[in-house]
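If you scroll down you'll find the structure; I have some questions about it.
For this depiction, one protein chain was excluded, whereas all remaining protein chains were kept in their positions.
Our next item is subunit A:
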Amino acid sequence: MAETSIRPRRQRDYHLIPRQHPLVIDNGAFRCRMGWAGEDTPRVEFRNVVNKPRHRASGETVNVIGDFDPSLVKTFDFTRAAVRTPFDGNVVYQYETMESILDYGFERMGIEGDNQIDHPVLMTECPCNPAYCRGKMAELLFEAYDIPAVAFGIDGVFSYLNNRNQGVSEADGLVVCSGHMATHVIPMISGEPVMEAAVRTPVGGYHVTDYLKRLLSLEYPYHVNSISWEKVEELKQEHCYIAGNYHSELEIFQNDGPEAEEKTRWWQLPWVPSPPEKEPATEEEIARKAAVKEKQGQRLREMAAAKRSSKIADLENEVVGLEQLLLNLDADDEYSDALLAESGYLSREEIQSALTKASVSLKKLKGEAVQPEPEKVDETPDKEKYPLLDVPNSLLTAEQLKEKKRQRFLKMTSEGRARAKLKRQEEGLEREREKQLDEERRLANPEQYLEELRTRYGELAARAEGRKRKKQKNGSGASAGGQPATGTLVLGGRGERLSASQKERMRLLTTAAFDRGKEEDTFGTRDEDWQLYKRMSRDGDDDEDAEEDDAELARLEARLQEIDSTFQPTLGLVPGAQKTSVEVQAPKPLTAEDFRISLGVERFRCPEIVMQPTMVGVDQVGIGEMVEASLRRLPENLHQLVVKGTILLTGGNALFSGLNERLATELRACRPFGSTIRVVKAANPLLDAWRGASRYADSSALRKFSFTKEDYEEKGQDWLRKHKLIYSHANTFS
């Protein structure tokens, strides 16, 4: 099928075709073939689809009929155009699409005419085409193209007749026509199909391709964009075959031996190797980088120093100015008020405090040890400080009462402060003592101490790890599966048991939702009710506990690092510990193998759906049993006639290698012992239907059995229900 990618050329010899010469159209669900009666090959052949891309320049949508041509992408935007087919299953239902296709086909045929096509048409249709479809097709042909007559025949039967003519098949037999959308089995008696015994399963080449495409897309989700329908169709045609014995073939692959490898095909996707890995930096490089860094640091340091010195100068100026001001104030009292007003300070005390503040910060900047501002220990007894506290309220005025309140507050806060300070001091002492004790223990028995430390650390780390995992599991529960990349395979997901606390939470939530409305709603009248929300929001584990553990863990880790040089932190709570794990996770560069799609089992698994439609959920018999089913529908006396004749395989799926042998074995298993079974492949499974039709149209039979325009106008579409070709008309086939 190499020629399929070429768009058909317009035929230029129309003027040589006699008028009224029949047109033959094999209107298959996959490909449409058109040609003149009596010829050996169709003139025009294309995929029976319409694409409606947008013209990039003008923006208008156009109909592009037939095979997808990658060269058109330049002029047309295909991104939003869906491929339309006139078929639903194996039946034509969209007659507007069909019209576009016929337009294209007739135009390619070079047909010229004055508002009419003066050629009778013989068109193929599916077996037992519904009368409605036949009527609509006739309407389209008569009304739009004004053809003189039309006849409809079955593609598989035409193929059988053509093969009979070539001596491949006999007058009696059976045609197995596995097309694009469906597979048919039709018994043939003396050259006539027995439609009463025909059998159809809606599985065909399209489904095989679709199955393969979906399988590959699921297996290689990263390459979904490369797995186009056209490409998969090509892969199918090239690599797929029907296994002689499906189960033994599967076993070959299950054992995964050299034979399986031999049978595996690879499809290498276009792949650009990633740039070679960066070589580890040389010492010079490192030194250079360090120098650059050092230089930058130096500059920053210099800037900071300059800023500091300027600030020191400012402060010094301020201190000197303030001191001068104080001296001036001391020197003469007369002008002190004027001086104060000039300086902007309100009082001498204020100037004093500003001076101390400035000098303290100056000292700080200069790096001198600053004496912590001596806590003004108020030695004044409480009695003097808070004189009003001891006086009974009754003796005080309103003003004084207010003052008393303030004093009491001040007293309380200062007392609290003192207590806190004391406590802090005590704690510090305690810690110091503990540390000392620790150190002593270490010095007494360093080995044992280290061991203890390690076990304690291990315990805590394990606990933290467990907590982390639990949290992760809860988190990934919704997405079912989580990421296995985290190292520990997380088997969370649907149906996973909930922990006790989670269960409790769920119970609370559901009762909260459903308890309402039973009786009078009293929720919230008691204070305990509100505790419910607290319990609900608790998410399984106690976080406080975890925090404490983490702090302890970090402390232990730091201590261990301090005294044990061989220590490796497992959790990375201490910064700097994560470095190693990051290095390990550096992505592996992609290789050609990552861009390779393997076809192993798929090679025979996909075509197998024609033999076993249940594999794709179609609960109907496969080809082998179809023959049986067809025979069952046939009167007993005809069985022998059919079985002794030829079983002809035609249609696109007949191209799968191994189908003959497989069907023969399956039939032999069902038929009585010793029956002869002759399964043959059509001479050309794709073209024979058209060729048979072409021969038929070339005989006088067409005129006899076709439905003319006069019939159409007189009797109407309904009459077409009874339309039936007699295939074995006297002079049709020898």
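We adopt the following convention: contacts are C-beta pairs under 8 Å (C-beta built on N, C-alpha and C of every residue); 3 or more make two chains touch, one makes a residue touch a chain; residues count from 1.
In the analysis below, contacts and distances are computed from a predicted model.
**Student:** Select, from "Replication factor C subunit 2", "Superoxide dismutase", "Vps72/YL1 C-terminal domain-containing protein" or "Ribosomal RNA-processing protein 42", the UniProt-recorded name of the complex's unshown chain.
**Tutor:** The chain we cannot see is recorded in UniProt as "Vps72/YL1 C-terminal domain-containing protein".
**Student:** Check each of A:Q20, A:S190, A:S228 or A:Q254 against the chain that is not shown and name the one that touches it.
**Tutor:** Of all options in A:Q20, A:S190, A:S228 or A:Q254, contact with the hidden chain holds for A:Q254.
**Student:** Of the listed residues A:G35, A:G179 or A:P607, which contacts the missing chain in the full complex?
**Tutor:** Result: among the candidates, A:G35 touches the missing chain.
**Student:** Sort through A:A82, A:M195 or A:A462 and give me the one touching the missing partner chain.
**Tutor:** In the full complex, the listed residue that touches the missing chain is A:M195.
**Student:** Just the residue numbers, please: which parts of subunit A touch the chain that's not shown?
**Tutor:** The missing chain touches subunit A at positions 3, 6-10, 12-13, 16-18, 21, 35-43, 62-64, 69, 71-72, 75, 88-89, 91, 93-96, 99, 103-104, 106-107, 111-117, 127-133, 140, 143-146, 184, 195-196, 198-201, 211, 214-215, 217-218, 221, 247, 250, 253-254, 479-482, 484, 489, 491, 493-495, 601-602, 605, 612, 614-622, 625-626, 629, 698.
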